[in-house]
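Structure incoming, see below.
The complex is shown incomplete by one protein chain, all other protein chains being positioned as in the whole.
Moving on to subunit A:
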Amino acid sequence: MKNRKHALAPYILTFPSLFLTLALSIYPIGWAMRYMFYSYPGYGKMTFIGFDNFRRLASDEMYWHSVLNTLVYAAGKIVLTLPIALILAVILNQRLRGRHLLRAIYFLPTVISTAVMSVVFYVIFNSYNGILNQYLVKYGIVHANVDWLGTKFAMLTMIIIAVWGAIGNYMLLFLAGLQNIPKDVYESAAIDGANGWKKFFYVTVPMLGPVLQMIVLLAITAALKGYESIMVLTEGGPIGKTEVMYLYVYKLFFPISSAGGAVQQQIGYGSAVGFVSALIVGIVTLGYFYLSRRLNNLQD
């Protein structure tokens, strides 16, 4: 009796975790895999339509436009965030006065809600009476208000906001990687006459190797998936200039207030779009993984 109780215990202990995971994380994926072959507007009847959703997707310009935007958004965010984060990490990895305070400050954006900060950024960037334009005009840097959320600059603004929220996180990840590099490697490099820049390119970067690869991988997936700040700030507008794929998926599932109202709710089609978007994220991530490994092998 006692033995049987012991044998059962692990299953009882893991049951809540397993049940919740299966019901709310795994089942929804299966659900989507099924509904992507149906036409279902969210109410009334659902009809099996085979691969029609994918045919529609192939010629859905709005979607492919959003894929392109996603790639631009992700690339912009990564290209700006990672170098800044790496440089900060290298600097703050030294015995510098105030480094603990600086680390804490740079990490601060990651504890604040993206949605809340997006509202604050709206007050700052809004073209009609935003705080940024007030300062720019006051100090004579520009003569007329810049339309930061207009067709020309909206994507750039969204990238800057994303960079603001991400630098601290990647700085810390880099710092962790740097702390694993043994100190004596630097000492022997210094004896060989390597200066700061040489140390950075010939010691730090190669020694970071696998950690760097891991961090870039994380950064790529995170950047491709993010849509919260865009949803709050522009809802994908103006005229689809900041529409990204996962926001488009969201709109197919749930009605959205104003600017993005052009997308009609369609659960079946949304599932198909969500599936293809996840595939795109997977392909880009694997593509990077494959390429970076090839490059590493070439170097050796």
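By definition in this document, contacts are C-beta pairs under 8 Å (C-beta built on N, C-alpha and C of every residue); 3 or more make two chains touch, one makes a residue touch a chain; residues count from 1.
Keep in mind that, in the parts below, contacts and distances are computed from a predicted model.
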Listed names "Nitrogenase iron-molybdenum cofactor biosynthesis protein NifE", "glycine dehydrogenase (aminomethyl-transferring)", "Phosphoribosyltransferase" or "Carbohydrate ABC transporter permease", matching UniProt entry of the absent chain: "Carbohydrate ABC transporter permease"
Hidden partner chain, touching residue among A:73, A:148 or A:250: A:250
Option from A:68, A:91 or A:283 whose C-beta touches the chain left out: A:91
Omitted-chain contact residue, chosen from A:105, A:156, A:205 or A:239: A:105
Residues belonging to subunit A that touch the chain removed from view: 5-7, 9-11, 13-14, 16-18, 20-29, 31-32, 84, 87-88, 91, 94-98, 102-124, 129, 131, 134-135, 137-138, 164, 167-169, 172-173, 175-177, 179-180, 190, 193, 195-196, 199, 211, 214-215, 218, 221, 225, 227-228, 231-233, 245-246, 249-250, 253-254, 257-258, 267, 270-271, 274-275, 277-278, 281
